[in-house]
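One protein chain is absent from this view; the other protein chains keep their places.
A and B are the chain letters, set down in written order, and residue numbers restart from 1 in every chain.
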Amino acid sequence: MSNTNEATPPERIPVMQHILDNPFLLLFLGVAMPTVFYIVWGVMEIVTIPVAK
Amino acid sequence: MSAILPPESRVWWKQPVDRVEGMWIALALIWSLIMFFMMPYWHVFGKQNLSNEAYRTTPEAFSAKAQAMVDQYTVRTETEQKIPVVRPPAGSDVYLISRLWQWWPILELEAGKSYRLHLTSMDYLHSFSLQPENLNLQVIPGYEGVVTITPTRAGKYSVVCNEYCGLGHHTMVSSLYVVNK
Partner (left out) sequence: MNTLFRTCPQSGLQFDKTAETLMKANAVAGVVFLLVGGILALLVTLTRWPAVHLLPADTFYMTLTAHGIDMLIFWIIFFEIAVLYFCSSTLLRCRLATPRLAWLAFALMLIGSVTANVAIFRGDSSVMMTSYAPMQAHPAFYLGLILFAVGALVSCFIFLGTLVIAKAENTYEGSIPLVTFGALTACIIAVFTIASGAIILIPTFLWSVGLISHIDPLMYKTVWWAFGHSSQQINVSAHVAVWYAIAAIAFGAKPMSEKVSRTAFLLYILFLQLASAHHLLTDPGISSEWKIFNTSYAMYLAVLASMVHGLTVPGSVEVAQRKKGFNKGLFEWLRKAPWGNPVFSGMFISLIGFGFLGGISGVMMGTEQLNLIVHNTLYVPGHFHATVVVGTTLAFMALTYFLIPVLFRREVILPGLAKWQPYLFGIGMGAFSLFMMGAGTLGVSRRHWDIAFAGSPMAYEYPATAYLLLGLMAVSGLVAMVGGAAYLLITVGSLLWGKKLEPVSYRKETVPLRLAPGAPAIEAHGGVGVGGFAAPGTFVLALVFLVSFVLYYFINWKYLSQTWGLS
């Protein structure tokens, strides 16, 4: 990154901006969330349905 | 400079949020929470909720229970196919079979009374669509869903299948009677 001729040292990047700038972290979150809450939880509910009397 | 270019400065997280946006976010958040809590609220105070009662079943097991009900409570038959009309006692378990392309048997219920309605399919997916009430329940083969229903007004209702179930889908319709005592 070119910090051209600024006198002051470059400003620190806030944490949230770091997260939003990291596509692979976002990819992980975006796949993990629905996998856990929708698919895994949903499949667990289906396999635990009892057999009719 | 614009949304198709990188943000003008390296650090954009610290830009103060505009008043319009701030107020809108607050309003939208409140509304989102209200909508979310409406669902549990209705489970506690509302009268239209699905039970979470369901079982794994087989066509044979379910048919046997439906047949037993039909044997005991048939009051007459209807149509050329002689579909039994059953009038089970209030509060009892009633079984409705869906199959290509028919609902079986026809139910006759009493207004204001509750019944435990069991639904399954013998083959493909079907869907129980009660008209003109417009109440709709998905029916899935291999699973027996149970829900307690309480008809409000007497009259002749129809049960339409509104899940696509093959070429005869649009012929799959039956009656359901609600009578006063």
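By our rule, a residue touches a chain if its C-beta (ideal position, glycine included) is under 8 Å from a C-beta of that chain, and two chains touch if they have at least 3 such contacts.
Just so it is clear, the model here is predicted, and its values are computed rather than measured.
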Which of B:Ser32, B:Gln72 or B:Ser92 contacts the chain that the document leaves out: B:Ser32
Residue ranges of chain A at the interface with the undisplayed chain: 1-2, 4-6, 11, 16-17, 19-21, 23-24, 26-27, 29-31, 33-35, 37-39, 41-43, 45-46, 49
Residues from chain B at the interface with the omitted partner, ascending: 1-21, 23-25, 27-29, 31-33, 35-36, 38-40, 42-43, 46-52, 54, 78-81, 114, 119, 123-125, 127, 129-152, 158, 160-167, 169-175
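Basically, only the chains that are shown with their structure count from here on.
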Distance from the mean Cα position of chain B to that of chain A, given in whole angstrom: 35
Chain B residues within the chain A interface of the complex: 10-14, 54-57, 61-62, 143-144
Chain A - residues contacting chain B, complex: 1, 10-14, 16-17, 49-53
